[in-house]
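What follows is a single structure, written as structure tokens, with notes after it.
Every protein chain but one is kept in place in this view of the complex.
Chains here go by letter, A and B, matching the order in which they are written, and residues are numbered from 1 within each.
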Amino acid sequence: MAGRGPAREVRVESGSGCLAGRFSAMASPCEILIETADTDEARHLSEVAAAEAWRVEDKFSRYAPDNVVARINSAAGEAIDVDAETASLIDFGNTLYELSDGRFDITSGVLREAWKFDGSDSLPTRETVERVLQRVGWHRVDWQSPTVWMESGMEIDFGGIGKEYAVDRVAQQLRDVSGKSALVNFGGDLAVTRPPTERQGWRVGIESVAEHGPAADKVIELRAGALATSGDARRYLLRDGVRYSHILDPRSGWPVEDAPRSVTVAADTCTQAGMLSTLAMLEGENAEAFLRTEQVRHWCRR
Amino acid sequence: MKDRNSKSVSAALAAATCTLLGSGASAPVQAEEDPNWDFNSALLYYGEADDRVEDISLSFLAKRLLVDDRSLSIGLTVDVLTGATPNGAIRQDVPQTFTRPSGDSIYTIPAGALPLDDTFKDTRAALTVGWEQPLGRLWKTSVGFSGSKEYDYLHLGLNGSISRDFNNRNTTLSAGLALSQDSWDPVGGTPIAFAPMLDVGDTSNKLGDEDKDVIDIVLGVTQVVSRRMIVQLNYSFSDNSGYLTDPYKFLSLVDGTTGDTLTRTPAPGAEGPSHEFRFENRPDERTKHSLYGQTKYYMNGKVLDASYRYMTDDWEIDSHTVDVRFRWPLGETSYLEPHFRFYTQTAADFYRISLVDGDPLPAFASSDYRLGEFDAITAGLKFGWETDKGNEMSIRAELYQQDGTIPSSLLIGNQIGRETYPDLDAVIVQFSYRFSR
Partner (left out) sequence: MNKKNLGILAVMATLASGCTSMGVEPWERDILAKDEMQLTTDAIEAATDDHIYFSKEASSGGRGFGGGGCGCN
């Protein structure tokens, strides 16, 4: 999925007791549900949201040929200075690397060269993975804000943080410009701008990962905060009855074993929810225990 | 992360996110899992003094909440009734014998006793199904089906309602319509109006089954008065037509001077009534109007629930009902709720104690105590608590007492002093359990 992808337009439609602004961004269907009957207000807020979503996408997407990420990744051993926003994202990635003992690593994107999660049974060889693994490792990066230096061949990929970060940025903007409650939903990663007044909470269905059975298994009323889901519903490999999730452990280059099919976490911000659900997945069979110890609201499916 | 104090992962993550996003962060997360199913179950015992009616009933109500504020409810109740109920005849200083409704046998009441018919054993099952959903932002609609079956009675009904919010959702106007089609298939058949009670085996006084149709309309307004008080006002209209008589009740045919019931002898070799009785007859139309008002008021954790209802109909019955409940929380997880209800009604214009032999027959007559003039008081206490799993249980016990008056104009001769209103004393005990899944 390269280039601009789907057309950049914003549609305003009526929802259930609200208005919905819809657009595509970061390879996901995005929607902003707003507690209003005013179509003009809904359009304005949706356009503010879409503009911010596309700004974040253009700035941090690894597919763009000329953004800050492209400059870092094509530096070939040269030091690159980055702007404040990029610096704060890299700082965040750094903190998460230490917090997770290396399980979360923003340099692990290159592993996609070895792994293609298309539902087939084509696993890479040990040698292929080993070779790509040489180019992975945040400990190899020299980061002194605002300067970043990487070995040639290494890449920074904000894919694991980007969408949740965009949700939180959009929620902040909407909170600043409007007193109405809105639900920001980028493909299942979502946040509420402020508590709704016409309902108990925004009703969110958590999709069941079962191949058969009802579409929405649980309904959650979100009054404040955010939800994010990590899961392998659509991207995985299947060989000899073993399911290889697309969550790769950067320390081994191989998928995490015995990870839940999906983990949904509720937290104050979408970024926190997203990180906690990713960290839980990386814990494999200990995902639930990890989330319980962290005392976060979570829903796992195995 | 294994050797690190795991608590600090969330905390460290929160701090890192705060740095990343800046301090314009949102409020702490509030995410409540909507239970898919809400179950409510209850076991009831109702018992009247003096060997009158006893009822045990088991109820279930299941409500499934769906996305977008839609819901499906299914209710099932099973009742088992036993005991005896006044049959409409007056007391006598001698024993009285009656033919059972089936016409197959007789029963005898001792001298001086209130005549009760104890063939009153029945099992009833009732089912309700309802669907509720919003239409857009301010409208809500519901439709439902109700049905019940007992040995001699079938009820089938449909209902629907619609409501709309105004004034920032502080005012709600609602309208509802219910249609019922009921049918009677009484044991032994429906008696012909004012037909005499006959000997065992003689069914010439009985016909087949009968129908009854009911149309109910309710118009209501609900208003939020303040942060702690809400008020509802409803106007109801009810139109009942068809067979409205009680097929098992009759009146005693009495002498115009003494007021005593005329005696009779059954045919030779047969068993039958010892006195003259005539089956009752009510109009085949009844229109009712009610005005109902309710308020709920919150005072520091305690809730007052008070309501008043006025009813008037074209049978000349007027009634007033005052109902007050006061919920008193005990700690965090339980409450006590005393309940008091006062009810008073005037008699139907065709309510009388007996029929006088020789007088022209009235168009309608019934001695059913439920159409007479009486006051009723309910006093009860409910105790509710939350279990460890967060489910709710409650138990309530109430006393219900009816105290009626027979106007002296309705009493003749020896009836004065002997005939008193069949006052009702009943106890109500109900245990209920609510849980969600």
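Following the convention adopted for this analysis, a contact is a pair of C-beta atoms (placed from the backbone, for glycine too) under 8 Å apart; a residue touches a chain by one contact, two chains touch by 3 or more.
Given the structure is predicted, the values throughout are model-derived calculations rather than measurements.
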| item | value |
| --- | --- |
| Contact residue for the chain not shown (choose from B:107, B:153 or B:435) | B:153 |
| Among B:234, B:281, B:354 or B:415, the residue in touch with the chain that has been omitted | B:234 |
| Residue among B:72, B:178, B:324 or B:410 that touches the chain left out of view | B:178 |
| Absent chain, residues of subunit B that touch it | 40-42, 44, 46, 57, 59, 61, 75, 77, 124, 126, 146-148, 150, 152-153, 155, 157, 159, 166-171, 173, 176, 178, 180, 182, 184, 214, 216, 218-219, 221-228, 230, 232-238, 246, 288-292, 294, 296, 298, 303, 305, 307, 309, 311, 315, 317, 319, 321, 327, 335, 343, 345, 348, 370-371, 376, 394, 396, 400, 402, 424, 426, 428, 430, 432 |
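In this section, only the chains that are shown with their structure count from here on.
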| item | value |
| --- | --- |
| Inter-centroid spacing, subunit B versus subunit A (mean Cα positions, whole Å) | 57 |
| Subunit A residues within the subunit B interface of the complex | 16-18, 37, 88-89, 91-92, 95-96, 99-101, 103, 165, 168-169, 171-172, 175-176, 191-195, 198-201, 203, 205, 216, 218-227, 266-269, 271-272, 275-276, 279, 283, 290, 293-297, 299 |
| Contact set on subunit B toward subunit A in their complex | 1, 4, 6-7, 9-10, 12-14, 16-17, 19-22, 24-34, 36, 65-69, 134, 136-137, 169 |
